[in-house]
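Everything below concerns the one structure shown next.
Removed from the display is one protein chain of the complex; every other protein chain stays in position.
Letters A, B, C, D and E mark the chains as written, and numbering starts fresh at 1 in each.
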Amino acid sequence: MSGLSEETKALLQETATATLTAQLQRRGIPNTFFTGLSTGKPGHKMIGVAKTLRYVALREDLTAKYQAGNNAQRQAIESVGPGEVLVIECRMDPGAGTIGDILANRARMRGAVGVVTDGCVRDDAAVCGLPEFGVYRQAAHAATLGRRHMPFEIDRPITCAGVFVEPGDVIVGDDDGAMVIPIALVDEVAKDAYEQELGDMWAFERVSAGDNLDGIFPSVGKDRRAEFEAWRQAKGK
Amino acid sequence: MSGLSEETKALLQETATATLTAQLQRRGIPNTFFTGLSTGKPGHKMIGVAKTLRYVALREDLTAKYQAGNNAQRQAIESVGPGEVLVIECRMDPGAGTIGDILANRARMRGAVGVVTDGCVRDDAAVCGLPEFGVYRQAAHAATLGRRHMPFEIDRPITCAGVFVEPGDVIVGDDDGAMVIPIALVDEVAKDAYEQELGDMWAFERVSAGDNLDGIFPSVGKDRRAEFEAWRQAKGK
Amino acid sequence: MSGLSEETKALLQETATATLTAQLQRRGIPNTFFTGLSTGKPGHKMIGVAKTLRYVALREDLTAKYQAGNNAQRQAIESVGPGEVLVIECRMDPGAGTIGDILANRARMRGAVGVVTDGCVRDDAAVCGLPEFGVYRQAAHAATLGRRHMPFEIDRPITCAGVFVEPGDVIVGDDDGAMVIPIALVDEVAKDAYEQELGDMWAFERVSAGDNLDGIFPSVGKDRRAEFEAWRQAKGK
Amino acid sequence: MSGLSEETKALLQETATATLTAQLQRRGIPNTFFTGLSTGKPGHKMIGVAKTLRYVALREDLTAKYQAGNNAQRQAIESVGPGEVLVIECRMDPGAGTIGDILANRARMRGAVGVVTDGCVRDDAAVCGLPEFGVYRQAAHAATLGRRHMPFEIDRPITCAGVFVEPGDVIVGDDDGAMVIPIALVDEVAKDAYEQELGDMWAFERVSAGDNLDGIFPSVGKDRRAEFEAWRQAKGK
Amino acid sequence: MSGLSEETKALLQETATATLTAQLQRRGIPNTFFTGLSTGKPGHKMIGVAKTLRYVALREDLTAKYQAGNNAQRQAIESVGPGEVLVIECRMDPGAGTIGDILANRARMRGAVGVVTDGCVRDDAAVCGLPEFGVYRQAAHAATLGRRHMPFEIDRPITCAGVFVEPGDVIVGDDDGAMVIPIALVDEVAKDAYEQELGDMWAFERVSAGDNLDGIFPSVGKDRRAEFEAWRQAKGK
Partner (left out) sequence: MSGLSEETKALLQETATATLTAQLQRRGIPNTFFTGLSTGKPGHKMIGVAKTLRYVALREDLTAKYQAGNNAQRQAIESVGPGEVLVIECRMDPGAGTIGDILANRARMRGAVGVVTDGCVRDDAAVCGLPEFGVYRQAAHAATLGRRHMPFEIDRPITCAGVFVEPGDVIVGDDDGAMVIPIALVDEVAKDAYEQELGDMWAFERVSAGDNLDGIFPSVGKDRRAEFEAWRQAKGK
C-alpha cells in the first residue's frame, strides 16, 4: 500500500503540474520537474507512485552479468504494481530505446499507470497508444537497450532527467511534462495546489472577461476575495 | 501607432517565413530566424510588432528588487498593445516556464497577437489553445519563472534565440517558426517576398504537373515568364 | 535497378524499425539509426534506396564555385530516381533549411519516396504534406541553405546523423525514426525481422490477454512454440 | 569610489573563491560562480569591482548603429576605472573574440584589474600576459567581435556565464575561476570567509599530519577548538 | 587485498592508456576511457583500484537525510584504502565542485593514489598539487557539492563519464586521461599491452630514423621481426 491516498489523488487530478511545481518552489524545493522530457500522450493526466529502474553504461565484458536472463529491466516489469509509474534512469543518453511496446504493455497489464524515462522509447507510437498509460521521454529511438545501456537495479533511488526520485514518491504528469512530489509532502501540497488552482481558474475567467491582473493574480486580492468566494460556491468547489 | 501598415500586413499574410528569410538573406541579413523554437499552434500565421521583455539569471539576494510587486513581467503584460507580439529573452535556459496561461491570456485580451520566448511555456496546452494567439517556444516546462529567472526590463532591445530584436521590429511566425523583420525594411521586404511567393506557388504547381526545375526555380526563367504572367493574371494576383 | 527486391520490400513493410535495428544489433552492427531526427509524417512507413547528397560548411569566397547554377543540390533533385530516398549530410547543423517544398515536390515527382536530412527542412508543413513522401529531420527552419551550407557532391558515401550511408543502402522509416540497412544484408535481415515481428505481435497479444513475459518475450519459448505456431497459422502469416 | 574597502579587499586576498562561494551558499545564494570559464593566468588572484559591458547578437542591418565609432565596447574601455574588472555578457557564444590585446592593455592602463567574458579572448596569450591583470574566459578565438556580436551598452546589469552581475558588485578570481560577491554583503562575507579559511588551513595541515576528519572538517569541533586557537595565535592571524 | 598484483602494476607503469584502450578494443570492449575529463597533473602516471562514490541530484527536502553528518562522501574519504582511486559519479554536471583540497588530502593520507570525477574539483590547484596523487576532472569549480549534488552511496558500481566501473576494477591515468580496466582482464591486458608498447616504441624510433610505416606499424611485420627482437634484447626488455 502506497502513501498516496484516494483523497489526495482526487485533488491531484484537478491540479496542473504548473501549480504543483509552484507549491513545491514556495516550500524551497525547485528541483522536481523532469526537464527535457515531453509527453507522448497529449491531454492525458498521469498520477502514480514511483517504481524505479536504473540503467548503467554498457560495458561489453559485463553484459552476461547484467543483461542476461531475469535482468533488472525484466524484474521491474514483472514486479511493478497497480498505480505505479515506472521511472527509469539512463543518464539522459538519447542513443537507444529504454522500453518498448511489449514491456510497457506488460507493465500496464500489471496495473502500472505510465513510464517516465530520461532516455528514449522504442515502438514509441505503440507505447503512447496504450490506453490509460502516460509516457514521458526524450524522443523515440528504435535501438534496443543494449546499444548503450545495461539494466542494473530496481527499487532504489535514482536521478531521472536531473531530478532525484525515491521509490514511493508521487509522480504526476500532464501536457507540460512530468514531476515528482515527495511522498512526505504530497497531502499538503495537493491541498494547497488545489486551492491555488481554483484561484487560477477564477483569474483566467476574469481575465477572459476583461479584467486586468490587479487583485486577481498571482493571488486573489483582499478586495476581490468575496467575488472569488461567490464564484467558488457557484462552482460547487 | 506602429510602423507596420495594413497593406504590408496583408502582403505578409500571403508569404511564408521561408520566403521572408530568403529576402532578408539576399539583402545581407541572415540572422533573423529564431532557431531552436517551434510553433505551439500548427497552421496559425502570426504577424505583429515586437514588444520586448528581458529576463536575467536568478540571483537570490536580488529577488525582492526584481521579482516583487509590479515587476517587469507584469509591466510587459499590462502595457502590451494591440497587434503586438511579446518577445522574451531568457538566455535559451530550458529550466523554467517564462509565461503561463493567465498572463498570456491577459496579453491577448489587451490585443497582443502572440508570444515568442527562447525559454519554455507553462500551462503550454492552455497557452497554445488561446484563440488567435501565436506561441513560439523551446518546450513546455511547469516551473515558474523564479526557478531560473528574474524579470528585468521591458521595451529595450534584446537577443532572443540568437536574434537581435528592437522594440517595434516586425515579428512573423508560421509553421516553420518565427522571425524578425527590421521595421525599416518591412515594406520592401514584404513586397518582394510576395512577388517571390507567387513565383514559388507557380513553380510548385508546375512541378506537380511534371515539369523539371529548368526555368521555374529558383526563379522564373525568361522562357517561362509569359506563362507565369498568364497564370498570375488568371489567379487575379 | 537497385538491389532491393519486391519480396524484401514487402517484408520490410511488415516490420518496424525497432525490429530491424534489433536484427542488425544481433549481427554486431549497432550504428544504423539516425539519432536526433524525427518523422514529419506520423503513421507513414517509408522504404527506399539511398540517394546521397552532401553539404559542406559555407565559405564565402567559394559560393560561386559550389552554390551557383547546376549545383549538387539541384543535381541530386534532378537525378533522384523511383524508389529512392534522398539522404542529406549537413553536419547536424540546425541553423538553416536544407530542402524546401518545391525541391522536395520535384524529387517526389521523379519517384523519390522521402528525404532524410540531419539538418532542418524549410516549408516543413508543406514538405510533410506531400503524399506518399517520408520526411525525417531535426526541426523546421525557414532560412535557405546558403545561411550555413554549400551543396557539394552527390552519389558518394556520407555520414548522416552519425550514421554512415553508402548510395544504394536501404533506408527504412516509421514513427520511431529512420535507419539504414546495408544493402548486402537487407534480404536476410528483412526475413529474420519479419519472423521476429510475428513473435512480437503474438507476445503483445498474449500480454494484452494477461500473460506474463515467461516464454513469450524476448523470444518464443519452447513451451509456447506450438501455441505461437497455431496463432501464426490462424493469421495466415 | 566603490563600496569595496581596503580592509575587505585585504581579507579577500587571503580567501579562496571556494571559501567565498561556500559563504554565499550558506546565505542562500548559490548562483555566484561563472561556470564554464577558466583562468588565463594560473596563480593570480584578481579582486575588483564590476564594470559591465553587454554585447548582443549581430544583426547585419544594425551594425552601423551599434558597431561604428564610439561604440559601447570603446566606451567601456575608455571609462573603466582603477580597481575595476570589466565583465562582458555575450550569451556564452564561443564563436568570436570579445576583447583583444590592445583594448585589454588600454583597460589595464586605466587601472582595470582584469576581464571576465563569457565568450572568447583574441590575442589570448598577449592578454593573459598583461601584468597584474586577471583573465577569465571560455577559450581563445581569433575572430573579431563583429563575427557574432554588436557592442550594446555599458554600466547596466548583465548576465555573464549564467550569473547576474550589477555594476559595483565585487568580482574575485583565482585558479578555480571567478565569481561575484554582492556589494551589499561583501564585508560580512569576506570576514566570515577569512575565518573559515583559517579553519580550512588548519584542517589541511592536520590532515597532512595524519589526523582524520573528526573534529576538524567541515568545521573545527568543540574538542579541537583550543588546539586550533593556539595554532592561529602562533600564525599571528 | 585487491586483485591487482605488483607484477601487473609494474607492466601498467610501462604502458600508455592509448595502448591499454587498444588492447581492450581488440577484445571487444571499447567503452573504457573517461571521455571529457582531463588530467590536472601533466606527466603523472596513476595506477590504482576503484573505490566508488555516487552523487545524486540535489533535492532540497532530502538534504538532511543524505548530506548531513557521516554522509557518503565522508564515508568514502575515511574508508578509502592504500592503492585506491576514488571514482565519483555526478552525472557529468559541471555546476559544482565534487571534492576539495582537504578531503583529497585526507584520501591521499589514507593511501589513495588519485581521484576521477565526472564533475569538477574545488581548490583545483591545491588538489592537483598533492604529491603522488592523480586528478582527472571536467574543470575547476569553486562551489561546494550542495549546489547540485547529494552524496548517496559508496562501494557500489557507478557510471562515471560514460564508463561503467565496478569497485575493484583497475583505474589507470596518464596525460591522455584516465580509463578503467576490468579486474578480470587486467593481467592479460597488461601483458599484451606491454608487448604492444615495446613494438610501438621501436616503431617510433624507426620512424624517427626515417623508415616508412611498412612492416613497423600498426604491428611488427615478418620481415622486421628479427630487427625488432634484436632492438628489444639490446634494451633488455
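Details
Everything that follows uses one rule, which is that a contact is a pair of C-beta atoms (placed from the backbone, for glycine too) under 8 Å apart; a residue touches a chain by one contact, two chains touch by 3 or more.
Since the model is a prediction, treat every value here as computed from it, not as a measurement.
In terms of the touch definition stated at the top, the absent chain reaches C, D, E within the entire complex. Across the entire complex, the residue among D:D124, D:E153 or D:D192 in touch with the chain not shown is D:D124. Residue-wise, the contact with the chain that is not shown comes from C:G162, picked out of C:G3, C:P42, C:G111 or C:G162. The missing chain, though absent from the display, is touched by one residue of C:M109, C:A125, C:L185 or C:M201; that residue is C:L185.
Looking at E:A22, E:I102, E:A190 or E:V220, the residue that reaches the missing chain in the full complex is E:A22. The residue from E:L4, E:M92, E:A107 or E:A203 that touches the chain not shown here is E:A203.
Chain E residues in contact with the hidden partner, per the touch definition given at the top, are 16-18, 20-22, 25, 30, 32-33, 35-36, 38, 42-43, 175-177, 179, 200, 203-204, 207-208, 210, 212-213, 217. Along chain D, the points of touch with the absent chain fall at residues 74, 77-78, 94-95, 97, 100-103, 105-106, 109, 122-126, 139-144, 146-147. Where chain C meets the missing chain, the touching residues are 27-32, 56-62, 91, 150, 152, 157-159, 162-164, 166, 182, 184-185.
By definition in this document, only the chains that are shown with their structure count from here on.
Checking A-B, A-E or B-D against A-C, more than half of the residue-numbered contact pairs recur only at A-B.
Centres computed as Cα averages put chain D at a distance of 32 Å from chain E. Note: centroid distance chain A to chain D, computed from Cα atoms, is 40 Å. Touching of two or more other chains is recorded for residues 30 of chain D. The complete set of chain-chain contacts reads A-B, A-C, A-E, B-C, B-D, D-E.
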